[in-house]
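Left out: one protein chain. Kept in place: all the others.
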Amino acid sequence: MTALGVRGPVRIRREHAAVLVTFGLLVAMFAAGSIVYPGFGSGQVVVDLFIDNGFLLVIAIGMTFVILTGGIDLSVGAVAALSAMLCAFLLEQWHWPVAAVLPLVLLVGIGFGFGMGYVIHHFEIQPFIATLAGMFLARGLCFVISIDQISISNPFFTEWAQTRIPLGEETNVTPTVLIGLAVLAVAFVTLHYTRFGRAVYAIGGNAQSALLMGLPVARTRIGAYMVSGLCSSLGGLLFAFYTISASGLHEVGTELDAIAAVVIGGTLLTGGSGYVVGTALGVMLLGTIQTILRFQGTLSSWWTRIAIGVLLLLFILLQRLLGSSRTRR
Amino acid sequence: MKAVIGHRLFWPAAVLVVMLLANVVVTPGFFSIQVRNGHLYGSLIDILLLGSPLMLVALGMTVVIATGGIDLSVGAVVAISGALACYLISGQEDQGAVSGVLVAVALALVLSAVLGFWNGLFVARVGIQPIIATLILMVAGRGVAQLITSGKNINVNSPPYKLIGGGYWLTLPFAVIVVAVVVALTGLAVRRTALGMLLEAIGGNAEASRLVGIRSRRLIVLAYTFCGLCAGIAGLMISSNIATADGNNAGLWMELDAILAVVIGGTALTGGRFTLAGTVLGALVIQTLSTTIYTTGIPPQVTLVFKAVVVAIVCLIQSPAFRAKVFRRRARPAAPPPASPAAADVEVNA
Amino acid sequence: MPGAVLEMIGVSKGFPGVRALADVDFQLFPGEIHALMGENGAGKSTLIKVLTGVHAADAGEVRLGGERVSVTGPQHAQTLGISTVYQEVNLCPNLTVAENVFIGREPSKAGAIRWREIRRRAAELLTRFHVDVDPGARLGTCSLAIQQLVAIVRAVDISAKVLILDEPTSSLDRDEVEQLFTVMRRLRDDGVAILFVSHFLEQVYEVSDRMTVLRNGRLVGEYRTAELSRIDLVGHMTGRTLSTLEQLHVRDETARVQAEPILKAQGVGRRGAIAPFDLEIHPGEVVGLAGLLGSGRTEAARLMFGADVADSGTITLGGKPVPLRGPNAAIDHGVAFCPENRKSEGLIEDLTVGENIVLALQAANGWLRPLSQARRQELVGRYISALRINPADPDMPARNLSGGNQQKVLLARWLITQPKLLILDEPTRGIDVGAKAEIQKLVVSLAEDGVAVLFVSAELEEVLRISHKIEVLRDRRLITEIGNTGTVTPEGILEIIANGTTP
Partner (left out) sequence: ACGSGSGGSGGSGGDDGKITLGFSQVGSESGWREANTKSIKESAQTAGIDLKFSDAQQKQENQIATIRSYIQQKVDVIAFSPVVVTGWDAVLKEAQAAKIPVVLTDRAVDSDPSLYVSFLGSDFVKEGEAIGDWTLNEYKDATAPVNIVQLEGTVGSAPAIDRKKGFESKIASNPNLKVIASQSGDFTRADGKEVMTAILKANPKIDLLFAHNDDMGIGAIQAIEEAGKKPGVDIKIVTIDAVHDGMQALADGKINFIAECSPLLGDQLMDIVKKIKAGQPVEKRIITEETTFTQQQASEALPNRKY
């Protein structure tokens, strides 16, 4: 688009403002919850938000990379489930040491990402369909490994799963939360302070231009899917820590949650614009909606769904209203 | 030959044919079609009949995708439409009354169109990204369907209603006729008027379309409304076929299948150019795939792996880049020297 | 003379149905500025894209410093020391100006990008090129000219052995062009080999040492600039001897003044874009907008079409005030608008040439009243031949056309609607000499038929040549209106701008 009325710097600040608005709305929503429901406003509820959604946060962060390049990754939930399954299987059936299993599982995730990225870039297959095939494959492999659910009894795992790091009285967090936050920090730095990260944005802005500018488009695009694969399998491991088990039925539909979180966080599905911090807020929002409904505790199954839809709608409308009001037209 | 291979529908059609042939190898009677109970009977008919709802949903999805959008709510609309129609019919004194069924069907379709319209408003007027705008209805809509059915199956026992998705007319499955008519009408509406071109323009470059004076908002709303309507008809078919409205499961994950059908058919998800015939082929490919899985007895736990492999092969075969990179490399040593321009041309076009 | 730094031998490249390059030889020496000349669609950009590995050649070889290389892509080309500005701006609109200059080669410490350094150096570079833009601005919010300058700054800053500039000056003003030339000469003196493409003959003659001429994908010849006259050059390019390069002075002052103004703008403005201005355009009148880069010509033009919404003032169309909330109201009143950025705002690359041409008319008719196939073919065929769109295939996807031909498609799109007022923002950008003269002639003849034209161009000579009156803009403010009495010169206008004379 050509010269708009709004000059550059203002525009950028506006984008930040969108994230701020999202944050503000989230806080407001939380405050409303605290007023309506007793016990809602406690620190532990906030922390639980992180504990319960840590794996989604990590997966959504990976998804952010892919969406920023203008792609999409539908395989995340299945890859996460596969990672957990593989981990549980190797630990429980083959009794491999944890130190060997964890890296291997992460490698499998990266490998999945690489395969899909390679096909998407070099064979010009639409990301949607390539990752859908990846989703079928990963989910299918779960059942090939074991149709039954597997409990993990490995002492390291169970130990970790029950570790709590106290944060003052009555409030404590799991190590997985810290991992989630660390991933967030690393993703932020990667996206904003490395060439790879900037190339991700450039490709999303205009892949053809990025190519002509001499950017490593192939490496970057495939890299984004590898990041997503890595995050998915890490998310899967977090989920395994969370439940100390694995099942082929885990994390069905997580890809939609992750995409929703990313997009609610202000990232454009067309690529090139968005922040990983926004994604974190998106995850928190989805979690908060669920929490509110849990505290409400009187809704039937269908009213639960309708309420989720309505809350989401309200949030997005407000976000739209308060955020970037595009006065262009 | 060149023209055939170069045609955009060649590869989806080839895939479909190969898949059908594979079935014949495993199940020799696969192609046999008999007349039983006064109507056609056979696996091919099953594929057409069971694939009908998907064809319709994918058809609507194609139009939405052409505008550069996407509609995740189709599955929920499928459930709502079936639920409402069955709810209304089951409440009637005489379930077999044609008038009552017509009223129920009409109301269900109106509601579906309204839901599509609602999506369109959010996308075109409010300016929310399509995936999120329709995600809202995807989540809430499922709840609405369950609300209508109270989470239970609503059984209907209404011969006229049964016709829509499970009945036959002139020995042909009525649903297939409906799909044929809808596809034909849509094809006419899209290609005989300027609608198709304008939709492609919007999907191809929204800003340029605005500056050229296309009233894109209206057209986008129209596209989503049409998509809702198609999903509504599909919902009627599904519930009619089993004479039951299942608010919980009808149309579950159907949006993914529909998008897959569109993409297999050769329409890009980024919007712009679209092909309705390709979408129909894509939907048939998907339905054939499921039928193949059931008839050949692939164990349930490897079904998904099998699906993944087939989808991957289908997509790779369709990708010109893949064919160029893989087949050319292999063909090169044998290829005649570039002196023959005809051969070179084929390669370029292939 | 030292050996060629870059050499192409017998290069051919075909696209389905088109032979874009046929057995072309080309040599580029260090320390020269070499112009690549040819009509629209002659194959200039294709040659450049083959050189930098965007397209793989069907036959022939590329030699760099005497050694045969096979360039795999722009990234590879860059590492080989070839830095390129492609035709049409190819930058990332979502990144900042500074980032566009440095992306892919950001200064970094321990793997972490040093943003402060980037901003500092970008600011330095931009000042050096006299580009007045905030390095932190998002590139997409900048005018096309600024974007073009940023692309140049980027390419020049990548210190390279070979610098390729494909129509870098198509949206630039004299000053900017002058600055670019200064830089080019300095680089040449440092031994850089520069390949330069432009349709402005003056610029080519001013800056280049040698030139290679292409016609229909074939090499016509290689010449020393000093030894080739303009007429001969044009002859080589077109394959015809051309005599229409001269002026076309056909102005009829009497007819237009009496008529009611077709468009009247009173106090129309938009905050941050252009200050409120008054303007009248009469039927049969060509009104030129003159100003320097970023003076607000595009903004003014967009407001009158409703492409942007004015936040003050009224626009009267055909005697009635019309609120322009979008382009449709203007279009309904017979206003047409060719935007300056044809890639992002004009062309729909997916559609065919024919569809692009009928799009505006069809949009005005509404989707329910399609043009009949016969009428469509007739209209498209007529305008393809009238504007000499090449290749003359209405079913070719518009994206495959060369830049200049794409511009003609956009013109055809609006001409077909027979508008009352035609707003042309840089309609001759990237158009070759012959076609440019044709477009100018077309504008004049449209005006004679009573069509009003608002003509925006960075080329003052062109504005002067065809307009009846000229609106001069400066700093996003309309400062004065002058009648084009024949005594006005480009220098005179520049002086008005410099002095900031207000009416």
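Every chain is named by a letter (A, B and C) in the order it is written, and numbering of its residues begins at 1.
Convention: a residue touches a chain if its C-beta (ideal position, glycine included) is under 8 Å from a C-beta of that chain, and two chains touch if they have at least 3 such contacts.
Remember, predicted model here, so these are calculated numbers, not experimental data.
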item	value
Interface partners of the hidden chain - shown chains only, full complex considered	A, B
Residue among A:V105, A:A246 or A:I316 that touches the chain left out of view	A:A246
Contacting the left-out chain in the complete assembly, out of A:T194, A:T270 or A:Q290	A:Q290
Residue numbers in chain A that touch the chain omitted from display	39, 42, 44-45, 48, 51-53, 55-56, 142-143, 147-151, 158, 161-162, 239, 242-253, 287, 290-291, 293-295, 297-302, 304-305
Hidden partner chain, residues of chain B it touches	26-27, 29-30, 36-37, 41-43, 46, 50, 146, 150-153, 155, 166, 238, 241-244, 246, 248-250, 290-291, 293-297, 299-301, 303
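Assume only the chains that are shown with their structure count from here on.
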item	value
Chain contact topology (line, ring, star, complete or other)	complete
Contact-richer chain pair [A-B vs B-C]	A-B
Geometric centre distance via CA averages, chain B-chain A, whole Å	29
Two or more partner chains touched - positions in chain A	1
Residues of chain C engaged with two or more neighbouring chains	326, 339, 344-345
For the chain A and chain B complex, residues of the former touching the latter	1, 74, 119, 122-126, 128-130, 132-137, 139-141, 143-144, 147, 256, 259-260, 263-264, 268-269, 300-310, 312-313, 316-317, 320, 326
Residues on chain C engaged by chain B in the complex (per definition of touch)	14, 16, 58-59, 305, 307, 326-328, 331, 337, 339, 344-351, 355, 359-360, 362-371, 413
Parts of chain C lying in touch with chain A, wherever the complex brings them together	54, 73-75, 77-78, 84, 86, 89-97, 99, 103-104, 106, 108, 111-113, 115, 133-134, 136-138, 140-144, 154, 270-273, 294, 298-299, 308-309, 325-326, 339-341, 344-345
